[in-house]
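Heads up, one of the protein chains got dropped from this complex, but the rest are sitting where they should.
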Amino acid sequence: MELGLQVDDSRAPYTVLAVKGEVDVYSAPRLREKLVELVSDGHRQIVADLEGVDFLDSTGLGVLVGGLKRLRSHDGDLTLVCTQPRILKVFEITGLTTVFKISESVEEATGDRPGNE
Amino acid sequence: MELGLQVDDSRAPYTVLAVKGEVDVYSAPRLREKLVELVSDGHRQIVADLEGVDFLDSTGLGVLVGGLKRLRSHDGDLTLVCTQPRILKVFEITGLTTVFKISESVEEATGDRPGNE
Amino acid sequence: MTAERSLELSVPARVEYIAVVRLVVASLAIARRTLAEDRIDDLKLAVSEACTNAIEANLESGADNPVVVSCWEAPERFEVCVADAGVGFDPDDLPQHPPVTDPDRLNFERGLGIPLMRSLVDDVRFESSPGGTAVWMTLFGGPEFGDETTEILRVVISEQD
Partner (left out) sequence: MTAERSLELSVPARVEYIAVVRLVVASLAIARRTLAEDRIDDLKLAVSEACTNAIEANLESGADNPVVVSCWEAPERFEVCVADAGVGFDPDDLPQHPPVTDPDRLNFERGLGIPLMRSLVDDVRFESSPGGTAVWMTLFGGPEFGDETTEILRVVISEQD
């Protein structure tokens, strides 16, 4: 099962990264690379859409935390889109719901908030 | 995964048995019991609809051959409905396509042929 | 090329475990990607037949031994071995069935497993002794070869045997 990573930059200043599949220690490196690449390419407001994620483990969480850190150090931000209870649960248990902005839809994540670029 | 076995006797003189799921050495005994039960209850023209079958092994084939034998000895018959290549293949390899009547739909199996009761 | 064991699954000799074995073998074969979907169906069925026989052999032997399924990978092939600790048998001395056109054919509800295995996978090998049986099944078609090459390779390799 390959990890699906689809970039949509039609919602400037936001860049939406739709993640599909299972994020574990096998696939997480590809997510990390993609986030690093987006930041190097100048993307600063990234929305990671996790609605297509079937499974997310601590390695995946670590990559998202790493992405958030990287973006904040460039005055950017990483917002997550997630409504699936089993994925939300992983953020809740680890206390990361207080670290990330978590939206209910890509529209909410990109529309309600003015970009800061 | 439980084997699904649905009986439809609204198409007299035919009795349609829709089989769903995996037919292997674990589940085949339930198919055998159902066929035996139908024959004891007087059903003579049985149509086994295999369109919902995901997997069929030699134990399943054996049960169908047993059912056919039982029905023939009561002047009845067992027709199969099957269009899935992977299931048809199993009948072809074993030469059983020449033993069973295999129809493309329940309608074909029950409509085109007069019942003989 | 020597194949490397990729995975070993040991299950009790009980029929309810065959579905898990199919799942494991299929998911490993799917991960190789170059095996076409219908080849994976072939492998699933062949492995299921071998497990049915292995479970039966272990049950008949009376001892509560597990059935051991191992998968072996080499660049050009995928192998599955199903091993039991039953009493063994001679695969070259199985009862012959009457031809399918014979009305007596209906008296044979069994004995379809090994013929199916033989025609579904590219190669089947039985190693059987009074201490148990191992059935080796091979599918050709690895990550490095396309369909045509696979066919060629298959011929070359089987000629070397």
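We call the chains A, B and C, going by the order they appear; numbering starts again at 1 in every chain.
By our rule, a residue touches a chain if its C-beta (ideal position, glycine included) is under 8 Å from a C-beta of that chain, and two chains touch if they have at least 3 such contacts.
Just so we're clear, the structure is a prediction, and the values are computed from it rather than from any experiment.
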item: Shown chains touched by the chain that is not drawn here; value: A, C
item: Of A:7, A:36 or A:99, the residue in touch with the unshown chain; value: A:99
item: Absent-chain interface as seen on chain C, which is shown; value: 5-12, 16-17, 19-20, 23-24, 27-28, 31, 66
item: Chain A residues that touch the omitted chain in the full complex; value: 1, 22, 24-26, 55, 57-59, 61-63, 65-66, 68-69, 72, 85-86, 90, 93-96, 98-99
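The definition used in the following text is that only the chains that are shown with their structure count from here on.
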item: Label of the chain whose CA centroid is most distant from the centroid of chain C; value: A
item: Which two chains share the largest set of C-beta contact pairs; value: B-C
item: Cα-centroid distance, chain B relative to chain C, in whole angstrom; value: 27
item: Where chain A and chain C are represented by their mean Cα positions, the distance between them in whole Å; value: 44
item: Residues of chain A whose C-beta touches two or more other chains; value: none
item: Residues of chain C touching at least two other chains; value: none
